[in-house]
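The block underneath contains the structure these notes are about, expressed in structure tokens.
Note that one protein chain is taken out, while the other chains of the complex remain in position.
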Amino acid sequence: MSFLEIKNLNKTFGGLTAVKSVTASVEKGEIVGMIGPNGAGKTTVFNLISGTYLPDSGVILFEGENIEGKTDYQVCQKGICRTYQIMKPFNKLTVLENVLVGAFNKIEKKKLAKEFSLDLLNFTGLYSKRNDVASSLTLAEKKSLELARALATQPKLILLDEVMAGLNPKEQSDAINLILEINRKGMTLLVIEHKMKIIMSISNRILVLHYGEKIAEGFPEEVSNHPKVIEAYLGGKDTLA
Amino acid sequence: MREGDSLRKLSYSLFFLAAACVLLLGPHFLSSYLLHVVILILYFSFLGSAWSIVSGYAGQFSFGHSAFFGVGAYASSLLYMKSGISPWIGMLVGAIMAAGLGGFIGYLTFRYKLKGACFALATFAFSEMLRTVALNWSFTEKAMGILIPLKQGGSFYDFQFTSKLPYYYIILFMVLVVLLVSYSLDHSKLGYYFKAIKEDEEAAGSLGINILKYKIIALVMSAFFTALGGTFYAQYMFYIDPDITFGTSVTIEMIVRTMLGGAGTVLGPLVGSAVLESASEVMRSWLGEYKGLHIMFYAAILILVMIYFPYGLMGLLRKGRR
Partner (left out) sequence: MDLRMLCQAIISGLLTGGVYALIGVGLNLIFGVMKIINFAHGSLLMLGMYCTYWLFTFFKIDPYLSLAITVPLLFLIGVIIQKFLIHPIIEYPEDNQLVLTMGVMLFLENLALFLWGPDFRTVKVSYVGTVLSLFTLRINLLRLIAFAGGLLLALLLYIFLKKTDMGKAIRASSEEREGASAVGISVKRVHLISFGIGTACVGAAGTLMTPFFYLSPHVGHLFLLTAFMVVVLGGMGSFVGAIIGGFVIGATESLGAVIFPGSIGQIVPFSLFIIILLFKPTGLVAK
């Protein structure tokens, strides 16, 4: 039994098929990367797993339990948390309060939740900004906040959506280290990423989506040499570099 | 450092002692008219805080709160008039009924994802429906309304007093309670969840917050307190009718003071109420009893505040601090 399993997942919006018969699995402790050209359906898959969208058909199993059809908050309570491509910080709340909201998912008492949140802020390098209003943060800091907030819910699996977008090389390097550190501590991660070099370097396995379908799956080296994958990216804006 | 701490503690304690003295003893020195103004400030502040629980903190702007106000006012008044039950008990009954109504309205509207203006309009429709019912039902005395008979010499059981002072203490207590509730919302899991919902519903959901449940809780709490205000009004003014209780005036009064002071803040409704009422009184004394002029004035203030201080007067203070 895999940690997370999706079987024949389908989602159509109006006339557009966003996700078609996608089957994949994620093992505990893995970092699985999900790549594909723009519009391939990657974020839709996230939205289906996280409960934001209802699949038209298909099954999602987490730790052996069916979670397709569960609402977003139920999925989070089951142990899957996601971050957003376009970030959604609670702008008028402070950095600490943002994380606190996440912490309350599993911790009832405010004092404990606060301590836990402060630890996480320390871990993600935001401790000094804890009393600053979220809207005042830089892009990289907001990304860290998004991650800290997700971690606060004490998930078993995190869905990261395009974390690297907009970060400079130093910030990217910090982000990579953070992701690897979280993984070392036992977190399973499913990561959407455009920056090929990065995703290839951090993932245990890679899933490739194109026009809503899975066209390849396997170890980074296998995938980068896969004819279908090369074809999908050829001529497109994305490069394998 | 330690000396500075205890000095600060001492000055806080003195401040609170002084404030308590003023609050508890001050009114004895006020004229009946001024005491009435103070009671109004507290009364509107109470309603504003109640409204703010769902509309300020949880961000669900309700334009139908008079529905809960009216339920409270009519519940206690009808129980008193028809069965002689003390308005104190009626107050509780009314608040519970209003809470139930809040749960019902909340479940319907939030389940079907009504937000923003659509939610406001739906609540408006509900309050208008209740107003129409009250206007046409003989049980609620239709348009005639209910006139609460005066009990000679006042009576605690009947929630009637000959002097304004007891009313003052009652509403003061009510305000303190609702301020305490607001304060604890500001610092508790429930309050943080409300604020998260207000800021970004989708993100809140992804962090494990059951949006439907918490929105309903906010509305139920808000409805409960609003109804208490309705009973107070009935017992203070001795007359209620469908327009006064279920009409838009009450809703507008609640909203205006809170938005002026700052929705979603503990002291916002109180500040807004104090400023508006004082300005209103000043205008009244300058311009005499010209009908409508003083409301024009405070409508103008409201418009200006909405344009230049969108977070209300408390928003100004906060900006200064951070």
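Chains here go by letter, A and B, matching the order in which they are written, and residues are numbered from 1 within each.
One rule holds in what follows: contacts are C-beta pairs under 8 Å (C-beta built on N, C-alpha and C of every residue); 3 or more make two chains touch, one makes a residue touch a chain.
Because the structure is a prediction, the values reported are computed rather than measured.
With respect to the full assembly, the chain omitted from this view is in touch with B. Set against the missing chain, the residues B:121, B:176 or B:237 yield one that touches it, B:121. Of the candidate positions B:23, B:81 or B:135, contact with the hidden chain is made by B:135. Across the entire complex, the residue among B:45, B:77 or B:109 in touch with the chain not shown is B:109.
Among B:171, B:255 or B:275, only B:255 touches the chain left out of the display.
Within chain B, the residues in touch with the undisplayed chain are 55, 59, 61, 63, 108-109, 112, 114, 116-118, 120-122, 124-126, 128-129, 132-133, 135-136, 142, 247-248, 252, 255-256, 259, 263, 290-293, 295-296, 298-300, 302-303, 306-307, 310.
Going forward, only the chains that are shown with their structure count from here on.
Work out the mean CA point of chain A and of chain B, and you get 43 Å between them. Those residues of chain B lying in contact with chain A across their complex are 187-189, 192-193, 195-196, 199-200, 202-211, 322.
The touching residues of chain A, when paired with chain B in their complex, are 50, 52, 71-73, 76-77, 81-82, 84, 88-93, 97, 100-102, 104-106, 108, 110, 113, 133, 149-150, 152-153.
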